[in-house]
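For chain A:
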Amino acid sequence: MKYVIIGNSTAAVGAIEGIRKIDLDGEITVVSKEPYHVYSRPLISYLLYGKTDEERMKYRKDNFYEAMNCKTILGREAMQVHHERKEVELDDDTVINYDKLLIATGSEPFIPPMEGIESVKDKFTFMSLDDAKNLEKALSPDSKVLIIGAGLIGLKCAEGIRKKVGSITVVDLADRILSSILDQEGAKVVQSHIEKENIQFVLKTQVTKFLNNKALLSNGEEIDFDVLVLAVGVRPNVDLIKEINGKVNRGIVVDEFCRTSLSDIYAAGDCCESYDITTDQNRVLALLPNAYMMGECAGINMAGGEKVYDKAIPMNSIGFFGLHMVTAGSYDGEVYTQNESGQYKKLFIKDGLLKGYIIIGNIEKAGIYTSLIREKTPLSEIDFELICSRPSLMAFSKIERKKKLGGAIYGY
Partner candidate 1 sequence: MRRVYVNEEWCLGCHLCEYYCAFANSNEKDMAKALKNVTIHPRIQLEEGNNINFAVSCRHCEEPLCVKGCITGALSIKDGVITADTNKCIGCYTCILCCPYGAISPGEHGVIQKCELCTNNIKGTPHCVVGCPNSAIVFEER
Partner candidate 2 sequence: MLKEGEIRIPSGCAISGIFSKSGKRISGESIIKSIATMHDRSNGLGGGFAAYGIYPEYKDYYAFHIFYDGNISKKECEEFLERHFDIINLSKIPTRKTPGITDVPLIWRYFVTPLPTKLNESQLDEKEFVARCVMKINTKINGAYVFSSGKNMGVFKAVGYPEDVGEFYRLSEYEGYSWTAHGRYPTNTPGWWGGAHPFALLDYSVVHNGEISSYDANRRSIEMYGYKCTLQTDTEVITYIIDYLNRKIGLNLEEISAVVAAPFWQVIDRMPKEEKEKYTYLRSAFASLLITGPFSILVGFDGGMMALNDRLKLRSMVVGEKDDMVYMASEECAIRVIEQNLDKVWSPQGGEAVIVTLNGGAK
Partner candidate 3 sequence: MGINYLYPEYEVVRNMDRCINCRVCERQCANEVHSFDEERKIMCSDDALCVNCHRCVSLCPTRALKIVKTDHTFKENANWSGRAITEIYKQAESGGVLLSSMGNPNNYPVYFDKILINASQVTNPSIDPLREPMETKVFLGSKPKKIERDKDGKLINNLSAGVELAMPIMFSAMSYGSISYNAHESLARAAQEAGILYNTGEGGLHKDFYQYGSNTIVQVASGRFGVHKDYLEAGAAIEIKMGQGAKPGIGGHLPGAKIVGDISKTRMVPEGSDAISPAPHHDIYSIEDLRQLVYSLKEATDYKKPVIVKIAAVHNVAAIASGIARSGADIIAIDGFRGGTGAAPTRIRDNVGIPIELALASVDQRLRDEGIRDNVSIVIGGSIRNSGDIVKAIALGADAVYIGTAALIALGCHLCRSCHLGKCNWGIATQRPELVKRLNPNVGYQRLVNLVRAWNHEIKEMMGGMGINSIESLKGNRLMLRGLGLNEKELQILGIKHGGE
């Protein structure tokens, strides 16, 4: 059996490990346009911050490919899939054939059309190791940095470079920071915390025009900057599938076995859509845990095993300057709020189920909430009052506790 995996990040690793659970001998070939040993993308901000280094950023050990008996073709981009011939054509015109193919191409930064953007000299996106390296080179202690986008990427970038630059201004069109994961109130808590680090936010505002080192804003202000970081959003890399008429919406469409609409072609990770069980909708969930589990699911199924991945939910754990927050699910339904000093918590309850939550501050045992969402545990079966006040196994029935603690081995 010949497996070809396009992409070399989390979903690819998940797939390799998934394949090897079933098939120890089949030939695995990994193709990636990045020349690096697999590394963790989210760590690039920590790299700049100095909390990690390139060595420790490696997502798997140096001997990973060897141990997994994997062939790698790094620094080469897959240009086209010849579905009918079961071939992949690379940018050097070499052709490799496959029995099973995985598309794990991830996503790439989305840069909206902006007037005068070409006049900006030092402009960067913040997605890959190369992005981080390039950005770092452009920074100096006096740098005035402008970040477009107050989402996860923009703010992690801000945290990562804060100590290396003079000033940081973050501009976002939305009315709050981290609008994809936080509600209004929560965002305020986090924003004021970040502002203590001397980072300026300009919200509900967009850049109307760039003039070299000056940005003109929709509120009429002007901002001078030395370095521009564009962190508006990401877009799944779907072209390989789209070109051969595989089914694609915003991301590649896959079923619960991570199969695309094309035979023997699987897809996993940020390039795909997943079925979000909290909203009952297909959506792109560009999250690392999600990428791994999809990859692993795809790998197992490619190797002839049977694995279903049907518990995708949006979830994030992130911290800025020492303030941690965890969020999961969708923010729809009745709200239970706990807002004490140093602790902000909201639970979203609908149809007798926990649908989502936001916790800022003390995030201990939050996984118990996550599992309530993932397992769709009816809240009527547990001590609702207790679970609202704090995540604990105590809230479950004695029998359920016994199952959980008496030897149950968790799967997904």
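Regarding selection, all candidates are chains of the complex that A comes from, given by their letters.
Everything that follows uses one rule, which is that a residue touches a chain if its C-beta (ideal position, glycine included) is under 8 Å from a C-beta of that chain, and two chains touch if they have at least 3 such contacts; residues count from 1.
Please read all numbers here as calculations on a predicted model, not as lab measurements.
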{"item": "In-complex contact partner of chain A, selected from candidates 1, 2 or 3", "value": "1"}
{"item": "Partner candidate 1, residues of chain A touching it in the complex", "value": "14, 40, 42-43, 46, 51-52, 56-61, 288-289, 292-293, 296, 315-319, 324, 326, 328, 363-368, 370-371, 374-375, 386, 391-394, 398, 401-402, 404-412"}
